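Written out below as structure tokens is the structure these notes cover.
Just one protein chain is left out here, and the rest sit where they should.
Now for chain A:
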Amino acid sequence: MTATLTDRYVHAATRWLPGGTRGDVEAELRERIADTVAARGDSPAAEREVLEEMGDPLRVAVEYTGREPRLIGPRVFMMWLRLLVLLLAIVPPIAAAGNLIGELTDGGDVIQALIGSLGVAFMAAVQVSFWVTAVFAVLDWTGALEKEDADPWTVDKLPAGTKAGQSWGDTIASLVFLGVMALLLIWQQASSPITSDGDSIAVLDPDLWSWWIPVVLVLIAIEVGFTLWVHYGGWTWTAAAVNAALAIAFAAVTLPVLASGDFLNPELVEHLGWSAATVDDVLQWITVGVVIVTVWEIVDGVLKARRSSVAV
């Protein structure tokens, strides 16, 4: 004899339930289905209709056990969201930077190392998201956070706000600028628009990949972290000092390179037909530009720090 629809429905609804409640839920479902079908004339068509009205057996099972069909409930959602955003802002960049430094000190190919680091950052983000969510889902389902509001909110948790924190506009502008700089550094090597016989000629001296470009990329990565830190923490005097240190670090690694003259790709200079004097002029202008930008960066940080310390 084949199992009836009711048998199959009850089995589907209860097979994942723990032994203690399974028998009880099973008996209740049978009573409910039998009563309802009887009230509608006890026909196979009625049985079908009743079961379809009850809906997905898994859902019924979840309702009977008093659980809500959700992964993370409203009680822990905010805690989950805050922790996830915080960890995503910290862990992937650190993992990527660590991977990049490791690859470069091992003498690996720079572009390969950069692509590899992007992959590492992505995997780190996936891992962080999965584990944070898994832990919170378990905490929520087991009711471990049921008793006390595990993370009571106080006014101290307000974000720094318009006075101290940087606006999203400034932050996004900075991040886009930093991203474009990093891409330009890589792109000028990989596929510069200046071509000779179909081969693109890098703008910067390829020897710079041995140290200057990686160092600048790391500085850009640190700047990204710094920008996010300022966004939430605001322009404090500490932030202004860190900002100045970063600007000086950039100038300190860049100015010697410019002074040595080994900055532009010799092939490019040859291709454009520049004389040694022209190259010197160009490098001089770039040097002036770097100095002006560095000084402006430092002054800008100090001004912003002073403005927010006055405003508070």
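In this section, a residue touches a chain if its C-beta (ideal position, glycine included) is under 8 Å from a C-beta of that chain, and two chains touch if they have at least 3 such contacts; residues count from 1.
Everything below uses one rule, namely that contacts and distances are computed from a predicted model.
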| item | value |
| --- | --- |
| Options "Protein ImuB", "Iron complex transport system permease protein", "PadR family transcriptional regulator" or "Cobalt transporter subunit CbtB (Proposed)": UniProt name of the undisplayed chain | "PadR family transcriptional regulator" |
| Touch with the omitted chain, as defined above, among A:Glu28, A:Asp170 or A:Glu267 | A:Glu28 |
| Residues of chain A in contact with the chain not shown | 27-28, 31-32, 34-36, 39, 53-55, 60, 63-64, 66 |
